[in-house]
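Yeah, one chain of the complex is gone here, protein chain that is, but the others are all in their spots.
Presenting subunit A:
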């Protein structure tokens, strides 16, 4: 039982990732095909508010897989080493493009291109990884045993292309929901061709799986066949809704329908393959970690999940509706360094006093450093902690008094004179 719950958690995480980061990546790829710099920047900013949260799901999925199904984690990851490493590179580049673009006040062509191209690369690599897993990895006892190119199969390449269609579709649906004007119209027009392409890809990949996947799909089991049929039907209904909804109001409808179709498609795949997690032969049971760990994971994550969902939904709700550029923060101007603070003139002091003071303070500093390091710990247990308490206490009092003094002298007053 616990292994099925764990599997459900892993699937939920990866599913949420595909659904959420899918639109992210899709918008990224679409930004490559838009000529307007203003809109490119807009796409970037659309994503900037949510991508951290969206990307968290793949991390949760990866870690849940590791904790709950270490056999699968340890077989799959070395098996898809090259595409997965390439995906990580692309993830880094994408984050870099996105954040630096967002941080610079205007559109920067280089960052924009990096963001778009890296989005495409991430998608392709993810498709390769999914395809490689579905077409089976050489394995023994929960360890990968194949060579460096085991991931490269015709099926995995098809899968990569298929995933690009899926993400583009989600991206277009998201744009219809979030934008206005040209981008909005464009997304509405793109939707149906992309949906068609996705359906064709799904058909090819679905029937191709029979050929590519070395395992036998036991569809003669009635429960499995029913679940599979229902999931496929749900996916088709959602696709029909999305088809109808593109280019029509309400603007949120295509996106919701695409999400539904993605989720249903994933369920269909799971219904067909469970309990095999890594074809051809690694089953859920063999890949599992001990029950204690799975229970801890599922209960721990399960207790947190309502809160996580609640604040994620809240964050979504804050940024609901059409995108609007935040009121431009006017570019910061550098004030001339006029040196108005005035050079500091120390009062005259006898040289000897200064030297004596500095020597004493240096000695005191060395002594305090020694005390902090518990140098008398061998002699007495309380001397050093007491010394530290006195020193840190003095620092705290000095901080409070110093701040008060500085405030009285107006050190923290803003230029312009008025005090709040």
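By our rule, contacts are C-beta pairs under 8 Å (C-beta built on N, C-alpha and C of every residue); 3 or more make two chains touch, one makes a residue touch a chain; residues count from 1.
By definition in this document, contacts and distances are computed from a predicted model.
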Hidden chain of the complex, named as in its UniProt record, picked from "Iron complex transport system ATP-binding protein", "Tripartite tricarboxylate transporter TctB family protein", "Cytochrome ubiquinol oxidase subunit I" or "Glycosyltransferase family 4 protein": "Cytochrome ubiquinol oxidase subunit I"
Contacting the left-out chain in the complete assembly, out of A:219, A:319 or A:382: A:319
Contacting the left-out chain in the complete assembly, out of A:144, A:186 or A:228: A:144
Option touching the unshown chain, where A:30, A:58 or A:190 are the choices: A:58
Residue ranges of subunit A at the interface with the undisplayed chain: 48-50, 52-53, 55-56, 58-60, 62-64, 66-71, 73-78, 81-82, 84-85, 88-89, 91-96, 98-100, 102-103, 142-148, 289-290, 292-293, 296-297, 300-301, 304-305, 308, 311-312, 314-315, 318-319, 326-327, 329-330, 332-341, 344, 361, 365, 368-369, 371-379, 384-385, 387-388, 391-392, 394-396, 398-399, 402-403, 405-406, 411-416, 420
